[in-house]
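Right, one structure below, let's go through it.
With one protein chain held back, the other chains of the complex are shown just where they sit.
Right, chain A next:
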């Protein structure tokens, strides 16, 4: 499959596809972070995670429209506002869902799977009713459009770099929150031993609610970033949920670093192979590789080594 290209062509292809992969990596990382936090915290597999992401995308879309018509002067900066609002909207909806639905199902993992799947269908239909079935795109401010010409054959899009920068910041933020703050220590204590965490004085229900909100809020930011690389429709989120799961499992649950490494390797494989093969063949090869590696390392890429 490489035969038709010269060596310089090939290297350019790898760099540019690698970069396209990095944008995908960013969206995946943000999605997987949220999912991994929620799964690690309460063992809930949130099938509606993609819809929380799409909520963030729609919020960004609404923001872009609002700024265009009412505050054109501030339009160049609207994306930051949109991301903050996407975080708040998805986070708030997440906390509401946790309070109304999830907390009643904590001891029934299969039921949460079904319940969140049902929730995802409800949200999809809500989006369809409110925003219409047609996919929408956002208007990007001019400073995010265009690309940087690195060499004759390599171009790097600006919005891609922006998305990556945002992802890096959020990942660092989450890492700091989890490993340097009081809240993070409480979350980790609950993850390790829920009854004991309660018995040292941690309000585990409050921690659950906040964590669920945080995970969904990060999905909202992922949705914001997603608007730059794809168009937003009621069912766009669904396409991402399976891949995101794969990343969480592949990375090893409860390992931030593992999640990142796994998002990176899966998105890069996917993106590079897609150029040379069809999209579905690329997916098959990626999945096969993941299945093979998981058979050899069922615990995922990264695990903690401690006495239990």
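FYI, a residue touches a chain if its C-beta (ideal position, glycine included) is under 8 Å from a C-beta of that chain, and two chains touch if they have at least 3 such contacts; residues count from 1.
Going forward, contacts and distances are computed from a predicted model.
Trainee: Which name from "Nitrite reductase", "sn-glycerol-3-phosphate transport system permease protein UgpA", "Pyruvate dehydrogenase E1 component subunit alpha" or "Amino acid/amide ABC transporter ATP-binding protein 2, HAAT family" does UniProt give the chain that's left off?
Mentor: From the choices "Nitrite reductase", "sn-glycerol-3-phosphate transport system permease protein UgpA", "Pyruvate dehydrogenase E1 component subunit alpha" or "Amino acid/amide ABC transporter ATP-binding protein 2, HAAT family", the unshown chain carries the UniProt name "Amino acid/amide ABC transporter ATP-binding protein 2, HAAT family".
Trainee: Thinking of the whole complex, not just what is shown, which of A:74, A:176, A:196 or A:239 touches the missing chain?
Mentor: Reading the full complex, the residue touching the unseen chain is A:196.
Trainee: Where the complex has a chain not shown, which of A:100, A:169, A:185 or A:288 is the residue touching it?
Mentor: Considering the complete complex, A:185 is the one touching the chain left out.
Trainee: From the listed residues A:124, A:167 or A:204, report the one that touches the chain absent from this view.
Mentor: Answering carefully, the residue with contact to the hidden chain is A:204.
Trainee: Could I get the residues of chain A that touch the absent chain, sorted low to high?
Mentor: On the chain A side, contact with the omitted chain comes from 182, 185-186, 188-189, 192-193, 195-205, 304, 306-308.
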